[in-house]
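Report on the structure given below.
With one protein chain withheld, the remaining protein chains of the complex are depicted in position.
This part shows chain A:
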Amino acid sequence: MAVNRTAIRHDLAFLRRRLKPAAAAPAAAQPAAAAPLVPPPAPPAPAVPAAPAVSAGLDLGRPAAPAPAPAPAAPAQAPVQAPASASAALSLSRPTPPAASPAPAAVPLNLSRPSAAPAGTPAAGPPRSGDRLPQLFPAPDTSQLHELTRARPLVRLNPRQSAVGSLRVAGATSAVWESSTRITGALTRDGQGTGRPVPTAGNRPLVDFEDGEALIALRHLKEFRRALFVGADDAPLAVRVYGGASVVLPPETGHRNVLLVSRIGSVLELRSDPVPAGAPAEALWQAFGFRMSVALPAGGWSA
């Protein structure tokens, strides 16, 4: 299979590693098997449904059962006017094209993987960028935005800023993190911890405090999912990356700065979300959906 070079391969993050020689060894004598660049086969692309009975994946859209147009004066009654044959059950199927073949008006809940394409359907080829990763919505970068405010609360780092050295957060009094494997823990600037740390191959915790600053070990970005950095009341937070770019969360009277750092594929997004002053850290963690992992036994494992 030829390597697709027609577009930037955002999906390559999932295809990074070639097959190990050991795995390919039994087939090494067969020249045709020596194709290390071939990515794993993509799931067969569901063809555009020719018939409405084919459920083609998650869709929360309103079923397009042919219904009379609601009267403008009473739009809220439109669902009631749907045909009685339409099931009231949740339907996640692709909207049914109007005037299609006689098929059930509503397809029951179906979260299964799309069925294989029928024989004769052209092969889908490697997954394209839109298949696995959504296109990121436009967001300012650090050359465009230097302060995160209520009006402009988000900035996105580029792949180099997101992966080199340490992301430093000055002014943070506590940090809570969640790894890509959902290990969650928290640490305060004075060293009080809960949950579990995320060790990395470099013998450094993924999120840590060093010299009074919170930081993320960006070499291990792929192990990172998100983190929350909480500042002091009426005090700023400042973020700096290796290349020198920085972003400040200015102080706001009666409020405490909170910075949420999330990994989206290969980039980090920084979002400011200030909260009223005095809010306890634990309540903040819960509000942002962090639930501490159970800590390992402090005294070690019994024999």
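Please note the rule applied: a contact is a pair of C-beta atoms (placed from the backbone, for glycine too) under 8 Å apart; a residue touches a chain by one contact, two chains touch by 3 or more; residues count from 1.
Note that in this section contacts and distances are computed from a predicted model.
Per UniProt, the protein behind the absent chain is "TerD family protein"; the candidates were "TerD family protein", "Sodium:proton antiporter", "Molybdopterin-binding protein" or "GSCFA family protein".
Here the missing chain is touched by one residue of A:Ala163, A:Val176 or A:Leu270, and it is A:Ala163.
Checked against the full complex, the one of A:Ser180, A:Thr194 or A:Ser266 touching the unshown chain is A:Ser266.
Only one of A:Val155, A:Val198 or A:Ala217 touches the chain withheld from this view, namely A:Ala217.
The set of chain A residues touching the chain not shown comprises 3-5, 8-9, 12-13, 16-18, 20-21, 34, 36-37, 158-166, 168, 201-204, 208, 210-211, 213, 215, 217-219, 221, 241-244, 266.
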